[in-house]
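Here's a slice of the assembly, chains where they normally sit.
The first chain written gets the first letter, and so on, giving A and B; residue counts start at 1 in each chain.
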Amino acid sequence: MSMEDLYQEIILDHYRKPHNQAPTLEDEDVHVHHSNPLCGDEMDLRIRVADGRLDGLVFDGEGCSISQASASAMSDVVIGRELPDALDLAEEFRRMMHGDEPTRADDLLDAVAFQGVAKFPVRVKCALLGWMAMKDAIESHQRGATAHTVTHDEE
Amino acid sequence: MAFDVATLRKEFPTLSRELEGHRLVYLDSAASSQTPVRVLDAMDHYYRWSRSNVHRGVYPLAEEATDLYEGARSSLARFVDADPRGVVFTKNATEACNLVAYSWVRREMHPGEAILTTVMEHHANHVPFTHAANERGLEVRHIPLTSDGQLDLEAAGELLADGRVTFAAIGHVSNVLGTINDVATIADMVRSANPDAMVQVDGAQAVPHLAVSFRDLGVDFYAVTGHKMLGPTGIGALLADPDRLESMEPFLTGGDMIRDVTLEGATWNDVPQKFEAGTPMIAEAAGLAAAVDVLTELGMDAVREHEVALTTRLLDALDAMPSIEVHGPRDPQVRGGAVSFAVDGVHPHDVGAMLGSRGVCVRVGHHCTKPLMRSLGVNATVRASVYVYNDADDLPPLIDGIEAAQAFFAR
């Protein structure tokens, strides 16, 4: 387990200068709070939906570099996408974390850099946290909810 | 198909030991099997190379230990055709039965309901449930035996008729009579009488000797033990449907089985971890996986074939002796390799001592089946049991020893 395998430069860039990290989002439609008690990661994630697309997304939270960087990379991937497409990419990322080759590698942008995390089972949950929060926010929106809190260790 | 026993025996160091100046003849595998060097090596490798605790470790040693442990779960799951998420590691089969008694019987059954079991159960598959039944005000019903040591399924039908049986605890293979019970059929009968009924099977004597498919049996819980299947002491498993486990309250609580803990209470981890509290049997899991590899390599069909052949010889040899009564089915096709018998006029303890003095290891006593002893009208039996490393050469010392006991104790 070398530091380079896990912490690719792209990941560190996102960690040092996260994109779309903010405590509030104007006109937010849904706010979810996810926590993983096993590692102690916590994340607030807010989305705004317009015309069936993710018009805005911000996250804020506490967690290791992997979870923060992954949420940052995720935000770049999904902002502007149609909701089902964002969900599809969340599933794509989840499969990648289980060792599958991504089929939409291009669309995953910087998130592809997390492929190596699959080799570190304890860190997979960190990388997934932001993605699962985003998925939950969209699904909450789809069923008309505006907030949701999830405590998980599932994926 | 068949394997070479002489070659295989080399992997079992204890078997090459001398006992009281005699070649050691081990005919007590139904109590605990011998352990091949490959199993010892697997445990040793963990201790010498990857020694650390599992889960949540971020350093390579801990990841290796976790892979070993979770890999062992997958190996066992494959071996018994079960979902790995439905494999809960326990310290032995007895703990597996108790898990069911605490997390199912005590919690989900109510006065007025009945438990169906049999008179041939090992205490492990009997006492946890009668203890729970006494506390919960549940009735317990026992399937009796036919004269040749099989379960009386007609009587079972009558015991099920009123539909009040909501839980059945049945042994797959008897450790005393050798009887192989048709648990799939019994499970069908139980569910026909009450579709909500749960079926728990004690597979301690089955998994070492038969190809077992948990999925095909169609039962709800299945108890396994490692030390009778070439594995180490200190590990067993409960097999169950993961969704079923998900719906149940945990049994042992503590570290590793929680999702979150507050001062007031806790939420539970996913299955199967939810049922595995505390530091698990890491080395033992690695050893059990190696045992599964050995058995898989031999092939469970070949294992069974070998045992049927040897049991046939054993039964023939005992039948040819005067004053010996074999308990249990006579047909090797419907029974395993545990053969219990009485030597007329010589107490089992004395037979066992004579055999022990000649290097022949058999078990004497009630074999943790007191109700069966009462049903057979005996206090104890002598039991010889064969396994993969036994061969025809192991039988004459047994037969000679019994004859010597008969002569020595003749009054």
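Quick note on the criterion: contacts are C-beta pairs under 8 Å (C-beta built on N, C-alpha and C of every residue); 3 or more make two chains touch, one makes a residue touch a chain.
Small disclaimer: the values here were computed from a predicted structure and weren't measured.
The full set of protein chains in this structure file adds up to A x2, B x2.
In this text, only the chains that are shown with their structure count from here on.
Taking each chain's centre as the average of its CA atoms, chain A and chain B sit 47 Å apart. On the side of chain A, the complex with chain B involves touching residues 1, 37-39, 120-123, 151-154. Interface residues of chain B, counted against chain A in their complex, comprise 55-60, 63, 66, 259-260, 267, 269-270.
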